[in-house]
Structures are given as structure tokens and as C-alpha cells.
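The complex appears here minus one protein chain, its other protein chains still in place.
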Amino acid sequence: MVIDPTLMIGVPLFIAFLIPVSTFINRKFPRYLAGGTILFNLILSMLLLDAALKSPVVSYLGGWKPPFGIVLYAGPLGAMLALLISTVSILTWIYLPEYIEGGDKEKFYMLYLLLTAGATGMVLTGDLFNLFVFTEITAIASFSLLAYSKGKDEKEAMEATIKYMIIGSLSSAFFLIGIALLYSVTGTLNMADLSSRIPHADPRTVAISMMFIITGLGVEAEMFPLNGWTPDAYTGASHPVSAVFAGIVVKAGFYALARVIFSIYASSTGLGIMLVFGIITLIIGESAALRQTDLKRMLAYSSIGQMGLIITAFGMGTQLSLVGGLYALLNHAFAKTLLFMSAGAFILSLGTRNIGALDGMGKKMPVNSILFTIGAFSIMGLPFFGGFISKIVIIYASMDAGYMLIAILILSASVIELVYFLRVVQRIWMREPGDSEVKKASNASIISMMVLAAIVIVMGIYPQAFFRILGPAAGELLKAIGGA
Amino acid sequence: MMFYFASAALIAIGIYMLMVKKNLIKMILGLSVIDSGVNLLLISIGYINGKTAPIIQPGVSPSNVVDPLPQALVLTNIVIGVSVTALALSVVIRVYKHYKTLNSSEVRDLKW
Amino acid sequence: MIKRLVSIIILAVVITSLFMVLSETAPFGDDETVVSHRYIYKGVDETGSANLVTAVVLNYRGFDTLGEVTVLFVAATGVGAALYTRKHPVRKNKVEASLIVKTGSKLLFPMMLLFGAYIFVHGHLTPGGGFQGGAVIATAFVFKYISDTRYSIDHVGFTKMESASGMIFAGLGIMGLLLGGYFLLNILPNGTPGELISAGILPIIYIAIGIKVGAELTGIIDRMMGVEA
Partner (left out) sequence: MLEFLNPMLRPEWMISLLFIGALLTYFAGKVSSALRTTFAIIFSVFVAFLVFLSGSRDVLTYWRPSASPMGFRFVLSINALSWFFALMISMVSALTIVYSAGFGKNTEKDNAFYGLNLLLMGAMLGVVFSGDMLSFFIFWEIMTLASYLLTTLAGKRAEKGALNYMIISTAGAYSILIGMTMIYTRFGTLEFSGLASVMGGADPMFLLITLSMLGIGFAVKAALAPFYVWAPPAYSEAPDSFTPVFSGALSKLGPYGFTLFMYGIVGLPALAKMGTFRGISDFGYIIALLGSITAVIATLYAIAQDDIKKLLAYSSISQLGYVMMGIGIGTSIGVAGGLYHALNHAIFKTTLFMGAGVLIYTTGSRKLSDMGGLGTKMPITFLTMLIAIFALAGIPMTGGFGSKWLLYEAAIDKKFVLIAPLAFIASVGAFLYSFRILQSAFLGQLPERLKGAKDPSPLITIPMLFFAGLLVLFGIAPGIPLGIIASVESYLGIPALNVSTYSVYLGANFGAYNAFTVMTVITLALLVALALFFIAKKSRKVGQTDTYMAGEVPEHHVDLYLHYSMNFYRPLERIFAPYLRNRLERLYDAFGSGYELISEGIRRIYTGDVQHYVYYVMVFLAVMILAGWWWL
């Protein structure tokens, strides 16, 4: 069996091109083609992770050695993220049939598959411009998925799409300007090559290019002043798309940002920016969520806050903080996907996003309510759930690195987070339900949510399994910056 | 040098359109203008004084051509720009259908 | 007014710094090629393509191009998704084109198709390539749309063509992986640079791209034409 990271991108592209034709055979085909391909990716990424933990798997595109050709580099970190992406993708795939309405279904599955492939490419590529291309694939697929919504949500979906598109395209222009500046002083695009040439290049150009690239990628990573699109997009998107945004798009975007700062620039200034804006993002996000009455918007702000936490952890730039940050990243990807899914089930049966309508849902939709609660508890960082471990590690890492203020701010933000999540959870469980009939979520969607919940719980009670991967993964990022 | 200036100016004009113009179509045009500016920037970076297009044929020696890589990047970016513009315009059509306006500050059902 | 002032100040900061950085560190027209050095000096031998840009686009950085094709594909799909209406769109413009346009388009349509095909077939030899050729082909169909109010493309056929050409590109990549161990490896002989049949898989890819881009752009236009705004 050839374990080649390119297959994780090439095969989905091939199948995506095949899907429009396959509809002529059978209407159901696109769904299963897409699902099968994602499953293939999932299996491949598992094998890839296994191989990458022993030694990085490198693939030269077209047989050209870097820096002349494009290279795909699957270290422990990239392989782990690829696995994360395929896992979230397949689970959302199981979940989604009843949550998308209207339109040509095959278009949805094509876009969905391409989004998965694009995000996988983002985490595996070793070439800066190729990163840009995959960022664009992911971004445009996200725009399209966002615009896919039909029916009564269409109005909001279109508004969200146009906002996201304008900000997203502006940011990608900045990303490209940054790449152009870097190319002008180094003459290369390969990441490893860039990092070896940057110390000899003009520091001012390098600094300015870094600012452009941070601005460009910070948009996808939901960094504070750049994340205006986030709440609108999450609110306007259909539920599976929100889940995919939180679980895949933002994670890949953030990874690109971290990769650029750590592996290319290896710059302490970059880390400082991440630290400062990460903590601001955290506090702004959590505070903005506090007063929300719209369930999905609340989750969106919470997502901003969590990304802030992850960015902060990365900004500290120690082995421990990276492990904590990656743990938070995994936890957030799974738990927030779970939350968006179960929130979607609530909203579908209630017909409104208003939190006030959730009264007593614990009695009407017990399973879904439990799943929502598990996700919420994990995000809050309560024991037995993944968030708890990540919080402890991050706090310890920040104290260890001497950032006591940061630790205090993170914990204060966690308390805010606790407040708004508990308000919802208590509403679900402690209020008396209304009279209206509710539609139960389908078995398939419940199963996929259960898998996510199980992952989150395993992360909480058996963290060693994850540390075994995260240790080398963090080491991979740190290698460039000099160990720390 | 002119080209650097022109590309910087194009980028500036595009961003200015985004920041000042409220019409969504003008904003998308702004994005297009930014894209052109970036493309010009890339091409100018690859330009080498007195050299010709990177197509090797009788009369053109390798020592006499400009850097082909930025041109390849521009090719990619043009396509990306086209895609974004097409998609954005079709979304704007739908936005207009629902909001009956193209004013960006009136398209704000989602806020806070 | 304050808004404009602020935006001008912000722009001044961004653009001045960009301009200064560029003119300081990469003076215009300076020879700064590092990686491209190899492309320029060995490109023709290694890829068999006389057009070095094509060599870079399709061979050295062919993966980017696959991504690029995907971007266009995603956008076309996205346009379709965004403009989806339950019943198939019916074109609304009832204004008849003038006789000159009608006649001219009838005359020019095959030539434009041919010219487009020429551009992408010769992509490895002359300036231009699949994207440009595809755009020209799409223009030909725009002509059709303008001249004939009832004209509509054959959607099924276009979809099939688009898919097949996309699969050819991705399939070539996978084939390279299976046969040579590298994705998008040039599995065909390079031939003599400068001839039409040369540069291995490059012409095949460009033909596929040309068809695909032509079909996709036409599809986008078709979608937009059919929208009631």
C-alpha cells in the first residue's frame, strides 16, 4: 500500500470531478462517492500518522526535489491535523443529510469533498504558494457551502456569504502580497528553503511581509480585529456547514498561520503578536458571547474565544504550551463540531435559534441534550472532558513561561465562558418544557454526535494517548524556532 | 519602478473602494482592482531589466529571459480572482433579490 | 469625510511601507532569481517545454495548477449553488440582436473556437495556455448568447466534458504516482523542445484544462444569464 499524502488530495479531486457525471447514473451516488472518499482519506491519514510518527513522510510532486518543485510534508503535526480533518469531515458527512435543503445535492457534496481536500492540502503542503492555493480552495469552497443554503435561511446565508467573501478575499490578497515580498527577497517559495534564507534577507522586508501574511491568515484563524465575518458566517450557515467551519476551516487556517510564523519566520515578534492578539481575541470573544440570545451566534463567539485561547497558547512558544494549544485545538474541533451539530438538531426541531426556546429540551430531546451538554462541558473545561486537560496544560505552560497575567486572563475568560454555557445548559435541563411537539434528530446524526462525544470524553479521561502524538507534533513546530 | 508604483496605486485604489464605497458591486470591483495590483506587483518582481519573455526559441538564450516563476503565480492568481469575482457577483445577485438594495450598510440582518 | 480621511491615512501607511520596502530591497528590474535559475537554464531540457512559464505552471508547480483548476471548479459549482432555482432558468433578455451581430457571431464563432483550441494546444510553445484558451472559447459562447435570445448550451454535455477533463488532469497525477512514485510525474517522453508533440503530459493537461475552463466559464455565464434579478 502506497502511503502517499498526495493521494489524500488527488483522489478527492478526481472523485469531485467524477461526481457531476455520476448523478446521471443515480441521484444517491454523489453522497456515497463523497463519503467513500472521505473514508478513504480517513484510513489513509491514520496510516500516514502512524508512519509520520516514525519519520516524516515527504512527497515530491512531479518528482522535483525542493526547492524546485512542490513538496508535501507530513510530519506528526500535519498528519495529525489531516486525521482531525478527515474525522470531523466523515462525522459531519454522516450527520448532514437532513440539515441541508434545496439546491442540487451533488453540488453540495462536491463542494464538501473539495473543502475537505483543500483543508487537507493546507495542513500537508510544504510550499508557501501552494499553501495559498489550498487556502483559496478551502475559502472558496466555504463561501460556496455558505451560499448553498436555500429556503427560509437563504437571506441570512447570502448576507453572511458576501461579508465573508469580501473579508476573505481581501485577506487572501494580503497573503499574496506577503508571499510576493518574501519571494522578492529570497527568490524561493519552499517553506524549508525560505526559513533558511530569511535570516540573510533584508529584515525590514521580512517584517513587513510577515505583517501582511499575519493579516491574511489571521482572518481564517479568527484573530481579533480580523474576525468580523465569523459570527455572521456561523449564524448564516446551515448547521453542518457551521460545524465544518469550526472543526475544519478555522483549524486549517490557524495551522497555516502557526506554520508560517513558526517554520518560516521563526520570529519571536510573530509569537508576541500571536500572544497579545490571542489573549485579546479570547477575552473579546467570550465577553461578546455572554449576552447572546442567538444560540448559533453564541457558539460562534465561543469559537472565537477558543481560537483566542489556542492562539495564545501557541504564542507562548514553549513545548508545553504547544502541547496544550494543540490539545485545545483538538478538543475545540471535536467539541464545537458536536455543539454545532446538536444545536442544529435543536434549531431544526424548534424552528428558531433563540436560546429562550430551549426551555426544557432535556425532557423532549434527552439524547441530543446530553450530547449538547457534553460538548458544552468540554468547552468549559470541566473534568472528564478534553477541555479540562488542555486548560491545565495551558495554564501550567503559561505559568512556567512566566506569564502569570496571561494565566489569570485565560482563567477569567473561562469563567465567563462557564457562565453563558451553563445558562443554556440549565435552561435545557432545569426549566419545564413547553407544549409544542418536537421532531427528534435522525439516528444517523445522533450516532455521529455520539462518536464526537466519545472522542471528547476519551480525551478527558485518557489523555496519554493524545500526548503521545502531540509531543512530537509540538516538537516539529518548535524545531525551526530553536527548541525553546 | 513605474510598475511598483502602479501596482501600489492599484492596491491602494482597490482598498479605498472597499473602505469608502458602500455599493456591494463596487466593493467587489475593488477586490478585483486589488487583485490586478497584486498581479502587477508579482510580475514586476520577476522582471529583469532588458530581458525578454521566458520562451526558449531560436534567438532567445536562457541568459536572456525574465523570471518565469512569478508569471506562473500570476496565472494562478488570475484564475482565483476570476473565480472569486464570479462567485461574489452571483451572491450579490441573490443578496439584491432579498434585500432590494446593494448598500452594504443596509445588508446587516446579522449583527451583534 | 472623516471616514475618507481615516482610510486615506491607513492606506498611506500601508502603501508607503509596501512601496518603500519594494524599492529598497528589490529594485525594479533586478536579477534576483534563485530557484528560477534552474527553471531558466534547465527547464527546457527537463520538461521539453519551450514556454518556461508553462514548464513551471504544469510541471514544476503542476500541483498549484491542479489546485487552480479546482478553484475554478469550486467557483463554478458555487455559482451554480448560489444561483440555484427550482425550475431550470429561462433566459429573460428578449431584445433581439442586430443583424450585424448575428451574422458576425455566426462567422466568428467557429474561428474563435479554433483560436481558443490553438492557444491551449500550443500552450507549451507559445505564450498562453489552457486558461487563456478556455477563456477565448467561453467568449465564443458569450457571442452566441448575445446574438441568439433562445440559445442555450447543452448542459449535460458540458457537464460531462468538464468532468472528464478534470478527471484526466487528476487521473494523470494519480497515474504518475502509481507508475513513477511521484504525483503528477511526467510519465511521457519529453520529445524535442519546440515541436508540437513534445513536453510529455503537458499538452494533454493543457488541452484538458482548456476544455474544462471553457466549459466552466460558459457554465457560469449561462447561470448568470438565466437569473431573474
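Observations on the structure shown:
For clarity, chains are labelled A, B and C in written order, and residue numbers in each chain start from 1.
The rule we apply is simple: a residue touches a chain if its C-beta (ideal position, glycine included) is under 8 Å from a C-beta of that chain, and two chains touch if they have at least 3 such contacts.
Computed from a predicted model, the values in this text were never measured in an experiment.
Contact with the undisplayed chain is limited, among A:48, A:170, A:295 or A:453, to A:170.
When the whole complex is considered, the residue among A:96, A:418, A:438 or A:477 that touches the unshown chain is A:418.
Within the full complex, the residue among A:36, A:151, A:225 or A:434 touching the omitted chain is A:225. Even with one chain removed from view, subunit B keeps its contact list with that chain: residues 15, 18-19, 22, 27, 104-105, 107-112.
Not every partner is drawn; the one left out touches subunit A at residues 162-163, 166-167, 170-171, 174, 203-204, 207-208, 210-212, 214-215, 218-219, 225-226, 228-229, 231-232, 269, 273, 284, 287-292, 301, 319-320, 323-324, 377, 382-384, 388, 392-393, 395-396, 399-400, 404, 407-408, 411, 414-416, 418-419, 422-423, 426, 429-432, 463-464, 467-468, 470-471. Touch with the hidden chain on the side of subunit C covers residues 6-7, 9-11, 13-14, 17.
The rule we apply is simple: only the chains that are shown with their structure count from here on.
Of all chains, A has its CA centroid at the greatest distance from the CA centroid of subunit C. If you average the Cα atoms of subunit B and of subunit C, the two centres end up 15 Å apart.
Rounded to a whole number, the gap between the C-alpha centres of subunit A and subunit B is 28 angstrom.
For subunit C, the set of residues that touch two or more other chains comprises 18, 22, 26, 32-33, 35-36, 39, 61, 64, 67-68, 71, 74-75, 78, 82. Shared interface positions of subunit A, i.e. residues touching 2 or more other chains, are given as 129, 133, 136, 140, 143-144, 147, 158, 161, 177, 184, 189.
Those residues of subunit A whose C-beta lies close enough to touch subunit B in the complex are 129, 133, 136, 140, 143-144, 147, 154-156, 158-163, 165-166, 169-170, 172-173, 176-177, 179-180, 183-184, 189, 231-232, 235-236, 297. On the subunit C side of its complex with subunit B, the touching residues are 3-4, 7-8, 10-11, 14-15, 18-19, 22-23, 26-33, 35-36, 39-41, 43-44, 50-53, 55-57, 61, 64-65, 67-69, 71-72, 74-76, 78-79, 82-83, 125-127, 129, 131, 193-194, 213, 217, 220, 223-224, 227, 229. Against subunit A, in their complex, subunit C makes its touches with residues 17-18, 21-22, 24-26, 32-36, 38-39, 59-64, 66-68, 70-71, 73-75, 77-78, 80-82, 84, 86, 156, 159-160, 162-164, 166-167, 169-171, 173-174, 176-178, 180-186.
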